[in-house]
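As you look at this complex, bear in mind that one protein chain is not there, while each of the others sits in place.
Presenting subunit A:
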Amino acid sequence: MNAGAGVNRRVRVAVTGLGVKTPAGTHVKQFADTLAEGRSTAATVAEFVDLGLPVTFACRVPEFDPTDYVSLRELRQLDRAAFLAVAAAADAVTDARLERPAVPERVGVTVGIGAGGLTPAELLVQEYGDRPATVPAYTVPRIMANAAAARISLRIGARGSALSYVMACASGATAIGEAMLKIRSGELDVVVAGGTEACVSPVAVSSFARMGAMSRRNDDPAAACRPFDTGRDGFVMGEGAAFLVLERWEHAEARGARVIAELRGYGSNSDAHHIVAPRSDGAVAAACMRLALADAELAPAEIGHVNAHGTGTLYNDLAEARAIVACFGADGPPVTAPKGVLGHSLGAAGAVEAVATLLSAVSGTVPPVANFTTGDGDTALIDVVAGRARQVAPQPALTNSFGFGGHNVSLVFAPC
């Protein structure tokens, strides 16, 4: 059903702050500029080569000084996904000038995370597998899947609910959509919403490689992720975090906040088809996009561009292209797919790409899909932005996130 049905539709939701920690940049301008260039950030990971893994490259967040965000003491208690989340959320809150919320009970947190504690668990077993009795006292707070949500709530003093959503690669988008519903329902005025993931690790990468889901282009990492291109051979592991400050429109206006964009629509449904494979006709994914459009009260023709899930796997891109054609028709809007640049940050991806989508909706600059030259079969039926960024009028845009398990989520952002 329509995710927004039955609640007060007069409540508008403003985006008033953004924060990103991604392979394409650790602040918003750098992130937008790198995406507009359409160049992959994938590179060889020496540790993966040494271990003889089937996949030896990934997209990683460039180093930045952690003490800009947390003390060294706190850093030791944080797993990487939680740390990236805290940093990106802190940036978003600073951007929104909401460091000290007036009514903390009306401020919430929603976090999408896919693999959760998998990578800290991997490190833990590596170091303490043969002597479990000696594990650090910080093991539980480091490894718990809700650590990021809890840390953000602690950091900003948010006393509303702090929720974690586990929807595989649709987690980040879900956290943003559900946050909007909490604002529409009147429960919260402000939600710091986003996603985080840090799965550039030997076991995580090998696990996805075992499924045949990852590109094996080890000799040319930068050419590996090629969404919708005929030469695509799988996704590339990424990592990162992105957070948005979402705010009830009147709340933002009353405190004189700068409104960056409007979050207008949210659709969420399930393929009920296969545990990891998408439905090849894309029919349910198309229905999900229609739900988001209906929620946004927009017609397909009013959408300026689509930010595709576009993982660069054979089957996702085929099914998604069919879904886009089913929803938007043969003359649909331009389609971009930032995973060509960013790799796939799993549970964070929907939030990272929500930021990309709303920035493009506002600026009208739609980034090119890295490495895309030619489509095949159904992927040739959509208008993939290739080579260089395309300038369109600032107008609403739709972003897709599809997760293992058949979870489909679409969000619609609009300039204001």
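Here is the rule we use: a contact is a pair of C-beta atoms (placed from the backbone, for glycine too) under 8 Å apart; a residue touches a chain by one contact, two chains touch by 3 or more; residues count from 1.
Operating definition for what follows: contacts and distances are computed from a predicted model.
In the listed set "Acyl carrier protein", "Response regulator", "Iron uptake system protein EfeO" or "Xanthine dehydrogenase subunit D", the entry agreeing with the UniProt name of the missing subunit chain is "Acyl carrier protein". Contact with the chain that does not appear here is found for just one residue of A:72, A:299 or A:330, A:72.
One chain of the complex is left out; on subunit A, the residues touching it are 71-76, 134-138, 141.
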